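With one protein chain held back, the other chains of the complex are shown just where they sit.
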Amino acid sequence: MNAEAPAQHSFLSGTPLRILVGLILVVNGMFPALWILFTSLKTEAELTAKPITWLPHAPTIANYLRAFTDQPLLLFLFNSFMVAILSTALTLFISVLAAYALARLQLRARDLILSAIIAVSTFPLVSLLVPLFEIMRALNLLNTWVALILPYTVLSLPVCTLILVSFFEGIPRDLENSAMIDGCTRIGALFKVVVPLSAPGVFTAGILAFVNAWDEFLLALSFNSNPMLRTLPVGITLYQGEFAFPWPVISAALVVGIVPVAVLIVIFQERVVSGLTSGGIKG
Amino acid sequence: MSKSTTRIWLLAGAVFSLTASAAMAQQTNLRVFVSSQHRPDVWRKAFDMYEAKNPNVKVTIETGGNTSESQAQYLNTVMTAKDTSLDVMILDVIRPAQYAAAGWTVPFNDVLGSDAEAAMKRYLPAYAEANTVDNKVVALPAFADAMFLYYRKDLLEKHGVKPPTTWEELTAAARKVMDAEKDPNLQGLSFQGKAIEGAVCTFLLPYWSMGKNLVSNGKLSFDKDAAVKSFKLWKDFVDQGVAKKNIAEVATDDTRKEFQAGNVLFAVNWSYAWGQFQGGESAVKEKVGVVKLPAVAGGQPASCLGGWEWGVSAYSNNKTEAQKFVQYLSSPETSEFMAINAALLPAFADKYTDADVTKAVPWFAEAKPVVETAKARPVTPRYNEVSEIIRTSVNAVLAGTTTPEQAADQMEGRLRRVLR
Partner (left out) sequence: MATASETSMATAPNEGATKWWTRFLDPSERTLAVLLLAPAALLLALIIVYPVWRLVWTSFQNLSLTSGVPAEFAGLENYRLMIDDPVFWETTWNTILITLITVPGALVVGLAMALMANLPFRTKWPVRLSLLIPWALPLSFAGLIFAWFFHSEYGVVNDVLRRFGFEGVIWFNSANWAFAAICLTIIWKTSSFMALIILAGLQTIPRSLYEAAEVDGAGRLRQFFEITLPLLKPAIVVALIFRTITALQTFDIPFTMTRGGPGTSTSTLAMYIHQNTVDFLDLGYGSALAVVMFALSMCVTAVYLRMIRAKG
């Protein structure tokens, strides 16, 4: 890791303070997740007991069993995962290309294009819902993964492009030029030099695109009514009843749905980022 | 091949394809949108019985979204895009007027015969009202529902109190029992104060009980005094400690959960709660009584109509078949079948006391008088806006951010803008 800058935080390098800081971060980020975890182990009656309990009194895994049997949870996860991965890949590919053009090439219309790309994300999705539905129906794409992949890519395109633009601009041109002298094409230089050096940016853009796709509810509800294609956010609302909201079962489904993904990303990030920047020129 | 052989083959081919397409043309595929909450497995059996009697019809089920709201969201999108994939849809009782006005449903008048009114008279009167817009029958009832007053039989008996018939009696009964029990967790009355659809019923129950109708024939008839009295009734429960202070947070299932845990004396809720109260996890099994909702002093008891209706999509390619199918689904026989096998309240008055039904679900006999007092929420195409206005007003009054008088004023202004 090149920029942990221990020199900057010399007074914090003392272990107790670092542990405290770490604890603050972990509690802040994980508290609701931990709460969901505990709730998933409680019975419904315990939720409305007073005074409220934090840790479950009689932990039960019945909710997890129900989470898998009440609804096809694994199917929801599979659909969400495929749609998210594919749209993330597409988003990254398209934004890397577009960001490179905007960062490196002196385009007169650069600002205009940037504004146009940002403008795209300013329309509330709910207003575009019906026309998009009509388009998907006209293209015969309803009840397919593609119906979601295309809009999700557009959803994340602006933020990913902008992040990549700011990262690409921070990389000195000499690096690409020396690669091209060594026999690389322009586009080759892009993928062999610029992208690896912007690994943190590419990775962040990737996570954002993935999570945007993972979270989306409205389009997934409207385009893919086929039960075999339901994604996680839509699927989780199916545990609800008209009036009932079974927190314990839904918590179990949430735990199954979210934690593995987050853990996978963290592991992936360690490998990817350190792997790509370790051989870098910076630092 | 010789010419004659060719001709024979051509003729055979023509005959074959004609009969094949004739056979296929006779096969109708009906796609039905059913709420996943209302026992689609049992409806499937009813569909199977229809398929058995009508071999050329095949019925497939589509379910989507678990709440009335998310189903409406889905259906609204699909219908606005004029999608032809759905033939029949199940609709919350509050939606037929809106769907008819948007041109999304096909009226039943032509298939019901010359006297559509008589046909509708077979159902409970409130359903005829809820499903008829501009003299057109736009949907037929699937099953019924209403709001009940649930009470703790054991606690009332213990303190020698009879089930109340007016709100004043309820307050007195609640006070007596709460003072005697001295249980800080015991609530006198639980009802819906959160800004959900149920809060519309909360406002209308006393309003109706005073004999007022908020909307008649699509026109607003707002009685300010009655509105203020209605808001005040509920606010007083909070102020006097009969209902808990944060009642504005309480949704339908919260009431049910708290009553089920034994912490509530009187609860206003829909019919689904009964099954839960008698279930394994319930602390109040066998201790629950059900009675009509109280009336205001000098008024009539009134309950809030619920239930769901079958409608035929205007964009369907099989309208006639679909209408026939819906008539079957809305028939007394299907109603009895669903009552016995899915515990869904019938929309026909006589089915409540039918021998087979009472054997399967004995409490339906007690439920009947309550359902008969139920009234339909305002039947207007702009119901969603009316609902939004009423429920936010109720929520604001119960949260204490507006007084009953202010709320009534604001409500009138906003309703007039919508309903003219």
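List of remarks:
By letter and in written order, the chains are A and B; residue numbering begins at 1 in each of them.
The rule we apply is simple: a contact is a pair of C-beta atoms (placed from the backbone, for glycine too) under 8 Å apart; a residue touches a chain by one contact, two chains touch by 3 or more.
Remember, predicted model here, so these are calculated numbers, not experimental data.
Among A:Thr69, A:Asn140 or A:Thr185, the one in contact with the hidden chain is A:Thr185.
Across the interface with the omitted chain, chain B contributes residues 72-73, 76-77, 80, 98, 101-103, 194-196, 245-246, 248-249, 381-382, 384-385, 388, 392-393, 395-396, 399-402.
Interface residues of chain A facing the missing partner chain: 1-13, 18, 21-22, 24-30, 32-33, 35-36, 47-48, 50-52, 54, 93-95, 97-98, 100-101, 105-107, 111, 113-115, 117-124, 126-132, 135, 150-151, 153-154, 157-159, 161-163, 166-167, 169-170, 177, 180-181, 183-188, 198, 200-201, 203-204, 207-208, 211, 214-215, 217, 232-233, 236, 245, 247, 254, 258-259, 261-263, 265-267, 269-270, 273, 277, 282-283.
Everything below uses one rule, namely that only the chains that are shown with their structure count from here on.
Spacing of chain A relative to chain B, judged by their CA centroids, is 40 angstrom.
Of all residues in chain B, those touching chain A in their complex are 35-37, 62-68, 70, 73-74, 77-78, 80-81, 83, 185, 251-253, 256-258, 261, 270, 272, 281.
Those residues of chain A whose C-beta lies close enough to touch chain B in the complex are 44-45, 48, 50, 129-130, 133-134, 137, 221-222, 225, 227, 237-245.
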